[in-house]
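What follows is a short report on a single structure.
Apart from one protein chain that is not included, each protein chain of the complex appears where it belongs.
== subunit A ==
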């Protein structure tokens, strides 16, 4: 019945105003320390992003402490924009962000709803508003992550329904700040243009976080973690080949950071399976979990092409 009736004893007792609050203890007890440590452990690189997340976490913690002294009534604006190149971990961090905000009690459920333009904008007149509202309702109590948000605004078509979705979004972002946190994500230059064309968004988004590209060493570490999760490992020769692969691939166009690494390893697994299947001798557990240099060296990257599927036209 606790969902139905408040315990009268709780509501009638005068609120206890503490003498002092130990922020350090608060940091640990809120579970924020744990989430941020996990973030440090699980995500390679992304130094500026992690420090910004710490800052936001500290702000929320201090705000909460202030609220307990009765110093503040308005909840902070937490809408964010994540900018960065493809594969730099924007979605992954958004998921963590949802957890952080949930631990701190700023969102009630802590789920992440990931959408793109297609989910918000309708195809004919009168279709957009219900569609956008449907998504907003689904995301309430959690975090709404709008990937490639700049597609919402299409200046070349003045009858584009994206504008309608933007207006509904802005209204809810302003009026229901307690119910919903919106994270916009996209490539830096296009997001900049998007914000310039929609000043309403710029003023309602408090935190702009830029995701840097990964260095070669970080990409290799990411590759190692991806393989570790799938119970694969690289032989020493394959390690060397992978190092060269990353160096070559980074210099090529259409490089998508972590995603490219994951795709490359997926293809290496494909080749390994093929190699084991073609070989006649029985395989051991060790064979099954080891990627050899030849699995990686067979990549088109080493012959001057781009290792993508389907192959890019004209190459």
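As a convention for this text, a contact is a pair of C-beta atoms (placed from the backbone, for glycine too) under 8 Å apart; a residue touches a chain by one contact, two chains touch by 3 or more; residues count from 1.
Here is the rule we go by: contacts and distances are computed from a predicted model.
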(request) Select, from "Cytochrome C oxidase subunit III", "Ribulose bisphosphate carboxylase small subunit", "ABC transporter permease" or "Nitrogenase protein alpha chain", the UniProt-recorded name of the complex's unshown chain. (result) "Ribulose bisphosphate carboxylase small subunit"
(request) Give the residue, chosen from A:61, A:101 or A:140, that touches the chain omitted from the document. (result) A:140
(request) From the listed residues A:24, A:66 or A:109, report the one that touches the chain absent from this view. (result) A:109
(request) Return the single residue from A:26, A:179 or A:240 that touches the missing chain. (result) A:179
(message) Counting contacts across the full complex, list the positions on subunit A that touch the omitted chain.
(response) 3-4, 108-109, 111, 130, 133-134, 136-138, 140-142, 176, 178-180
